[in-house]
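Heads up, the thing below is written out as structure tokens.
A single protein chain has been omitted from the complex, and every remaining protein chain is retained in its original position.
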Amino acid sequence: MSDANRKTEAAGEPPGGMAPLEVHDLTVAYQKKPVLWGVDLVAPAGKLIGILGPNGAGKSTLIKACMGLIPPAAGWVKVFGKPISETLSRVGYVPQRESVDWDFPVSVMDVVLMGRYGKVGLFRRPSRADRDVARACLERVKMLPFADRQISNLSGGQQQRVFLARALAQESDLYFMDEPFAGVDAATESAIIELLHDLRGKGKTIFVVHHDLPTARNYFDWLLLLNMRVVAFGPTEEVFTYELLQKAYGGRLTILSEVAEAVRAKGHLG
Amino acid sequence: MRLRTPNVLLPKSWVACVAVLLLAGVLPVSAAKIGDMAETDWRTQAVRFLTLSDPAVRYALAGTALLGVACGLLGGFLVVRRMALVGDALSHAVLPGVALGFLWNMSKDPVAIFVGATIAGLLGTGTVFLITRTTRLKEDSALGMVLAGFFGAGLCLMSMFQRLPSGGKAGIDKFLFGQAAALGPGDVRLMAVVTLLVVMVLGVAYKEFLLVSFDPGFAQVSALPTRWLQHLLMLLLAFSVVIALQAVGVVLVSAMLITPAATAYLLTDRMHRLLLIGALLGLVSGVSGAFFSFLGTNLPTGPFMVLSASGLFVLAFFLSPSRGLVPRWWRSRGQRVRIARENTLKAVYQILEDEAFRRDSISLRELAEKRRVTLEAAGGEARSLRRAEFATLDDETVCLTPSGWQRAAAIVRNHRLWELYLTHAAQVAPDHVHDDAEKIEHVLGEDAVRQLERRLQFADTDPHGKPIPGVHAVHGPSPAARPGKPTGYGGNR
Partner (left out) sequence: MNLVPPFEFHRVVVAPWTTELANYGVMALMSFLVAAACGLVGNYLILRRMALVGDAISHSVLPGIVVAFLATGSRGTVPMFIGAVGAAVVTTLLIEGIHRHSRVKQDAAIGIAFSSLFAIGVILISLFADKVDLDQDCVLNGELPLIPLSPSVELWGIALGPPALVRMAVVLLLSVVGILLFYKELLVGAFDPGLASSLGFRPGWILQGLMVWLSIVVVSAFEAVGAILVIAMLILPGATASLVTDRLGRRMVLSVVHSALSAVLGMHLSVWLDCSPSGAAVVAGSGLFVVAWLFGPHDGVLPRIWRRRRTLEGVIDPAEAEDYPGSGRVIR
């Protein structure tokens, strides 16, 4: 069909079957209603990939299914060439901020240490080295002074930084982040994007569920347009076109299509 | 007899107990196991409880302490996960299992009842999850239904036993409201085993339970056996509910899970401390429940334990240092008083400023006019300043002390700096900045003030042309004491 799609297939060819993420014919349904339908994709390594789509398009469901949190109705997922259950130690996760109870009686340090639990192993206590890693991760998101705070005494941006620090502490190669920019202040947003670029520079692959169309173009290397099915998946300059955005969002969100129009008027790269 | 209305509840209650005992001397009172029915004076009972001379007292004490610890520990996880009422459903669902365990050999065999009740409890919680997963019913309805359905079945079974020749006197009805006095050595041994198990499992897998409770999705991605951990937690919960049954009773055992843990939640911000405090509070309420129910005759233990736990909760609710209602109210009251004093100080400063600091005292009438309040209210404000040693007050004349002067200058400085900042940096019109500054002046810290001063390049007048009090005004003596000196920054530097 469009250029972008054909190119996607060409670029996505896995080098020796070791692509960070390979999804084949993934279908997920809640009760009778499908949420994802026949999703096929092969992610390139070392890219910062944005997942875009309207509300209810299955963005969060896709990353949860990729991590094995939701069982698929059909299809399979491979991470670094193996089923997810064997490669969990190479996967990092930033859930939606609202998915946890921020009144929970734990400190910032406790939360970041949770990122080490996968590496520590069952029924063992985190060592001094684990604490040092956690402290370093907190330092990277500039939250070390808050280490002993209870997590409810944090602003939205600070909570998001804590979640990022926890994901950093996982020391993974493939990250899934569910709306890390939702409800954060401008300073945190730029700090996060700097951090993500830094991670990508180290060869990590990062999937980010994103909500804001105008910034998507500057933030990500690749884009996945999703609306129950994959609308397009490829380098940002090829995917971020008026036609494809229109196709993903349909006529449902006129504001977004106006935004897309503005983007096209600025300079059409597709 | 019923027409007598007791106006003083407590003393008469003991009379009532004794009366009931004398009237119905033949009642099968299981408390009689503890002692002779003739001595039911509560003082004697208290002495007997406290000296631990009676083996039954020792069993009751050990049992209630153990169950308090087990329930208080595990309840912490229920409370922080907002699953408190799962505990309620679980505890009601065990009743048919108790009855069937009882049927095993028609006696109160602790192990048979333990096994039956645990199975029934797990079946009950399993049914709740099945109902919520496969139907449109929400969790609250599912919990309520399982609770009532299982409990109803249990009641049926129990009423069937009561017909049987051996059923009536075996004490199975004590499972409804609990009778710590009926605990035997076998029960206590079982309770000790279970409590030890709970403590050990939580000691070993604390980190896993913490993560599964806080963020189950992340736990799964961290390769923790999330589902097994959830099942294990539910199994431990069922265990601790079941050991608590006989002393607390089916109806109220959930309170022993919820209330001590909720109390601990008010007292601390860390999960491990919450668990420890919960266990301690559970122990205290268990033992005191046993004590109170021991004072009378045929008093059920469960309700007294629950009331002790609720009493502790009420104490924490009002008095918890960080989150209690009273300390919070006290703090906010302190703040209100401080803000009121600062507003008075500001008014005094402005009156003196209008006359170029030629005097150092003002009259109450002037203060009342400036503050637009009555003379009495102005007097009250002045007395409040005197209490804080910000001013002296003699014969309707208010005179600021050095510390009062410094505070007044600081507040005026904060106000005017903020107005200036808003007009300069935030481009707000000068006539819109006053209200904002009225609020911010009381909360600006010295660090923020230094930053503002730097950003405003130590400007010395506010947007309305009034001088901003400088370092000397804020930290030095009043201008009246050193006449002729200007008060802006420019002059002082």
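First chain written, first letter: the chains are A and B, and each begins at residue 1.
In this section, a residue touches a chain if its C-beta (ideal position, glycine included) is under 8 Å from a C-beta of that chain, and two chains touch if they have at least 3 such contacts.
For clarity, every value in this text was computed on a predicted model and none was experimentally measured.
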Absent-chain contact - pick from B:A84, B:A112 or B:L364: B:A84
Chain not shown: contacting residue from B:F151, B:Y349 or B:W405: B:F151
Sole residue of B:F129, B:F177 or B:F458 that reaches the chain not shown, by the stated touch rule: B:F177
Touching the absent chain when the full complex is considered, from B:L266, B:V284, B:L352 or B:L452: B:L266
Hidden partner chain, touching residue among B:F114, B:F304 or B:F357: B:F304
Interface with the undisplayed chain - residues on chain B: 1-6, 13, 16-17, 19-20, 23, 78-79, 82-85, 87-88, 103, 106, 131, 134-138, 140-141, 143-145, 147-149, 151-161, 163-164, 173, 176-177, 251-252, 254-255, 258-259, 261-262, 265-266, 296, 298-300, 302-304, 306-307, 310, 313, 317, 323, 325
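As a convention for this text, only the chains that are shown with their structure count from here on.
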Centre-to-centre distance between chain B and chain A (centres being mean Cα positions), rounded to whole Å: 38
Chain B residues within the chain A interface of the complex: 80-82, 204-205, 207-208, 210-211, 213-215, 217-225, 265, 268-271, 273-274
Chain B partner contacts - residues on chain A that touch it in the complex: 64, 67-69, 88-89, 91-93, 95, 99-101, 104-107, 110-111, 114-115, 117-118, 120, 122-123, 125-126, 150, 166, 170
